[in-house]
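Take a look at this one; I'll ask things after.
The other protein chains are all here in position, but one chain of the complex has been omitted.
Chain nomenclature is as follows: A and B, assigned in order of appearance, with residue numbering initiated at 1 for each chain independently.
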Amino acid sequence: MYRLKIVDHIILLLGVFVMMAPVVVAFFTSTHDAAEIHRQGLTLTWGNHFAETYSTVLNREGGFTGQVTGTRMLMNSLILGIGFAVGKIILSMLAAYAIVYFRFRLGTLFFWMIFTTLLLPLEVRILPSYEVMHQLHLINTYTGMIVPLLASATGTFYFRQFFKSIPDELLEAARIDGAGPIKFFFDVIVPLSKTMVAAIFIIMFVYGWNQYLWPMLMTNDESFYTLVRGIKQILLVWVGAQIPDYNEAFAIAILAMLPPVIIVVVFQRWFIKGLTESDK
Amino acid sequence: MAAIEINQVSKIYTGDVHAVKSVNIDIKDGEFIVLVGPSGCGKSTLLRMVAGLEEISKGEVKIGNRVVNKVDPAERDIAMVFQNYALYPHMTVYDNLAYGLRNRKTPKAEIDARVAEAARMLQLEAYLERKPRALSGGQRQRVAMGRAIVRKPAAFLFDEPLSNLDAKLRVSMRGEIKRLQRRLGTTSIYVTHDQLEAMTLADRLVVLNGGEIEQIGAPLDVYHTPASTFVASFIGSPAMNLLQGELHGDKLALGPNLIDLGGHAPASGSVTVGIRAEDLRLASPGEHAMTVAVDYVEELGSQRLVHGNLGDQSLTAALSPEAELMSELRLVVGAERLHFFTHDTGKRIGGTALQQAMVAKTEIA
Partner (left out) sequence: MKRVQFSSPTLPYLFLLPQMAVIFIFFYWPSVQAVKSSFFLEDPFGFGSSFVGFDNYKGVLESAEYRSIAGFTAIFTALVTFFSLSLGLLLAVKADAVIRGSSTYKTLLISAYAIAPPVAGLIGMMFFDQHIGPFVRFAALFGWDMKIGLNYFDTAFAMVVVSVWKQIPYNFIFFLSGLQGIPVSVREAAALDCRSGFRRFWTVILPLLAPTAFFLFVINVTYSLFDTFGIVDVMVKDKAANNPITLVYKVYMDGFRGNDLGGSSAQSVILMIVVFVLTVFQFRFLERRVHYN
C-alpha cells in the first residue's frame, strides 16, 4: 500500500501539469512579441514585452470601431459579474424565503413554475429571447445583458435548501419574541445566511463574468463588450492579418481568466462549499 | 401571573387523525403543571396549542380569562423554553435575552435592568457577550430560560427542556427550574416524557396517552392511586408489576398462590393486580408467601432489584441490599398495598379509601 503512494503522486503531478501548463504557457508567451512567437512557437521563457503588450491590450483603442479598450472590456466584465451575482442573490433569497416560510395559496404553483426553468437552458431559447429584448429596447444595455440571465431556478433552490436546514424552533422562538415576517427575515435569516451568500456570490460572479453567448447576442456595440467577448473580436480581426497578434490574444485571455481564477483559488473553501452543498 | 383554562381542546389533522382528544385542564395561577406521557401522546401538541404555534381545532384556551384561540403567540403573554434551546446563533447572550423586549419597544434602561436580573438569577453574568456556540449545553439551557424570564410573562411553557442534557446536568437543572418557579411564582406548563422529572417538579401531574388524559393529580396521589394500568406502569421506577389474577370471595389467586385479602376484595372474577416493587418483602419463616423463581438481580447500591417469575408471569421486587439471595424467594405483600384494575379496560377498581389512608400515613411519617 505504501508503494502506491509514489504512483499516486505521479498521477496527481501529471494532472496538475496538464491542467496548469496551458495557462502558464499562455502567460509566458504573452510576454513576447508576435513575430517572436511566430518564429519560436509557444514558450516558457520570459519575453521582454510584458508591460508593452499588456498596456497595449488595456489601453489601445482597438476593435473594428477603434474605440474599445481592454480596460473598458474589463469594466464591462466586472459589471456583468457583480451585477449578475448581486441580482441573483437578492431575487433568489426573497423568492426562497417566500416559498419556505409562508403558507399561501399559489405557493406550490410558483414553486413549480420556478422549478421548470431548470428544464430549458438559455441556449434553446436564444432566438425568441433576443426578440423579446429587441422589443423592449434592451439591446446594448447592461440591463439587457444581466436581467434575462436571472430567470433561472438555481439560486432559489440553493437558498431554499439552506433555509430548510434552519431549525424550526428559531422561527417559533422569534414569533414568541414578537418578530413578524419582515423582522425575522432581516434579524435572523439574513445574518444566518452570510456564509451561504458569500459562497453563492463567488459562484455567480464567476458565472456572470464568463458569460459568452448571451452578451454576444445582446451587444453589437463594442463599448459593451466584455473581456470574454473580446476574445472573439481578436479572432475576427485576424482575418487577413499577416502575423496574428498571438501575444495580444494571450494577454486578453489571461486578463479574462485572472479575476475569476483568483477568486476561486483564494475563496476556495467557500466556493466548494457553495457548489457541493447546494447541488443536492 | 394568570390562571390557564384548557376547555375541550382537540387537535385534528387531515384524515381525521385526532392527536389531542377533547382535553380539559384547569390550571391555577402560579401552579406548576407537568404534562407527561410517552412519545406521540399529544403533550407537545397540547403545549404548542397553548403557545399559539399550532392551531386549535376544537375547544378554547383561556389565559387569565382571555380566550386566546385566535391570538398571535407574541400577544398571548407567554414565554417558551425549547428542547433545542432555539437560541439565535448569530446573537450574543445579551442580544438573545433582549430580542423579545426590543421587539416590544421596551426602553433600553428597562431592558438592561431585566437582562441583568435574569443573568444574576441564572449565573450568566460572565457570558453575556458570548455567542451560543461558545457555551455548554447547560449554559445554553439557562440562556433559553433567561429569555423567558426577562419577558415576565403570565405563563412559562417548557417543551422537554432537559432532554438534551446529560444525566447529571439534568438532575441539577431540575432543581434550578423548581427553585426558579417557586421564586417567581409564574404559572408553568412543563412537558416531559421522563416520569421522574414529572414527579419531582409538578404541583400537579397530567398523564396523557393517545391524546387523552389518563389522570390528573398531585404526584403522590397519582403514584399511590393510579387511575389505570397505563398510569400505574408509567409512573414510578421500577414500573409497577401488573399481574393477572382471580378474585374468589375475599381471596386473590395469583398463579398458584392464594392471598387472603381479609375482607377487602373490591370485586370478583378476573382482575389485573398491581404491586409496586417496593411493597414486596421477604417472608419471615413460617409466613404464608408466594414463591418466586429468581431470574436475575440488579444491584443499585441502595436497593436490590430482583427480577423473577411467579408461575409464568414476571415480577420485580425492590429489596434491601442485605436481603439474602437464593434461586427461589418467598415474598409477601400487604393486602392493603394491592391495586386492582379491570381485566378488560385497565381502569382502577375501588380501593381509594384504603390508599388514601396509606398516603395520609406516609405524610405524617
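Throughout what follows, contacts are C-beta pairs under 8 Å (C-beta built on N, C-alpha and C of every residue); 3 or more make two chains touch, one makes a residue touch a chain.
Computed from a predicted structure; not experimentally measured.
Chemist: Any idea which of A:58, A:75 or A:91 touches the chain not displayed?
Modeler: Considering all chains, including the one not shown, the answer is A:91.
Chemist: Looking beyond the chains shown, say which of A:71, A:117 or A:140 touches the absent one.
Modeler: Going through A:71, A:117 or A:140 one by one, A:117 is the residue touching the chain not shown.
Chemist: List every residue of subunit A that touches the chain not included in the displayed model.
Modeler: With respect to the unshown chain, the touching residues of subunit A are 1, 4-5, 8-9, 11-12, 15-16, 18-20, 22-23, 25-26, 29, 37-38, 40-42, 90-92, 94-95, 97-104, 106-107, 110, 113-114, 117-121, 123-132, 147-148, 150-152, 156, 164, 168, 171-172, 175, 180-182, 184, 206, 209-213, 217, 228, 231-232, 234-236, 246, 249-250, 253, 256-257, 260-261, 263-265, 268, 272, 275-276, 279.
Rule of thumb we're sticking to: only the chains that are shown with their structure count from here on.
Chemist: Between subunit A and subunit B, what distance separates the C-alpha centroids? Give it in angstrom.
Modeler: 59
Chemist: Give every residue of subunit A touching subunit B within the complex, in rising order.
Modeler: Residues in contact with subunit B: 167, 169-170, 172-179, 183, 187-188, 191-192.
Chemist: Mind listing the subunit B positions that touch subunit A in their complex?
Modeler: 51-53, 72-74, 78-80, 82-90, 99-100, 103-104, 147
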